[in-house]
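Since the structure comes first, as structure tokens, the remarks are kept for the end.
Up next is subunit A:
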Amino acid sequence: MRRGEVVLETRSLSMHFGGVRAVDRVDFQLWENELRCLIGPNGAGKSTFFKCLTGQLVPTIGDVVIRDIHVAGREPHEVAGLGVGIKTQVPNVFDGLTTRENIWLSCRRWHGARRTDALTSETIERLQLGEFRSRQVGSLSHGQRQWVELGMVVAAQPWLVLLDEPAAGMTHEETDRTAELIREINEDAAMIVVEHDMNFIRRISKKVTLFHEGRILMEGTMDAISKDRRARDVYLGHRA
Partner candidate 1 sequence: MTINRRKFLAAGATAALAAPFYARLGLADDPIKFVSILDQTGGLDIYGRPMVETTKMAIDEMNAAGGLLGRQIDLKVYDPQSSIQFYTQYATQAAAGDRADTVHAGITSASREAIRPTLFRYETLYFYNVQYEGGVCDINNFCTGSTPAQTVEKLVPYCMGKWGKKVYIIAADYNYGQITAQWVQKYVRDNGGEAVETEFFPLDVTNFGPTIKKIQAARPDMVMSALVGGAHVSFYRQYAAAGMNASVPIASTTFGVGNEHRLISAEEGNGIICAYSYFEEIPSEANMSFVKRFKDRLGDDAPGLNELAARSYEGAYLWAEGVKAAGSVDRMQVIDALRTGIGYDGPSGRVQIEPKTNHAVQNVYLAELQNQSFNIIETYENQPPSDTLLVCDLVADPTQSTFKFENGLKAAGIDI
Partner candidate 2 sequence: MNGMFGQFRGTLFAALLALIFTIAAPSILEFFTIITLTQVIGLSILALSLALIWGYGGILCFGQTAFFGLGAYSYAIAAVNIGGSTGAMFIAVAVAAAFAAVLGYFAFYGKISDVYLAVITLTVSLIMYSLIRRTSGPEYKIGDALLGGFNGTGAPPLNVPGNAGAVLFPEHTFYVAMVALILLYVFCGWLVNTHFGRVCVSIRENEIRAELLGYDTRAYKLGIFTVGAAVAAIGGIFFCIGVTRVTPDVFSLGQASLTIIWVIVGGRGTLAGPVLAAFGLYYLTASLGTQQVVNTSLVLGIILIAFVLLAPRGVVPGIEKLATARRAGRRNRAKERRMRLRKPRGGISEDRHETG
């Protein structure tokens, strides 16, 4: 399991907005079946970095390679088309459609009609969304909508999953279930999770990448990072 091949790689990836270098020459590698957390204070560039991976932003310089395919500058649907499941920061769901329809649309991208129906029911079961199956997603709570979106990611059975703040705005109980789900997903897929919540990261992570001012400050286990002075300065500095 450990250290198979590299499934996602960035090569001196940079994203400039005017004079601001939101992401600055980042070299990053993700291995098969790895679960990597990206952390960093606000404005560290992790969300911009994430958007470069998903195709929502076109990097100024550098490249993103997913399984030997160059994807920098490609459309998000082309990235997703490689079998990558993506969840963005704000709950990005189809508010006017029901829970079931949301998940159905995700499955149907990959499977025929009959398989989709089965898989949709399965996913709803797995995420315990049965109660809201026929409710319009727009009428659900924030945490519930986050779950619907996670359901959409899972339902497509991706081999690589990119999550941006999956636990944001969730209740304690919901966060627990999310952590559990992420571990479950990680059994079949490599993952990148962008997160703020240190406690949450502690529960899921194996390896963490710390961003600061557009660059990777350090990589290591959560324990190692939380003991490091530089890392504490980064956070404390911003807290002050």
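Selection rule, in plain terms: all candidates are chains of the complex that A comes from, given by their letters.
Here is the rule we use: a contact is a pair of C-beta atoms (placed from the backbone, for glycine too) under 8 Å apart; a residue touches a chain by one contact, two chains touch by 3 or more; residues count from 1.
Only a predicted model underlies this, so the values are computations on that prediction, with no experimental measurement involved.
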item	value
Options 1 or 2 - which one, within this complex, touches subunit A	2
Subunit A - residues contacting candidate 2, complex	54, 56, 75-78, 80-81, 86-88, 92-98, 100-101, 104-106, 108-110, 113, 134, 136, 138-139, 141, 149, 152, 156
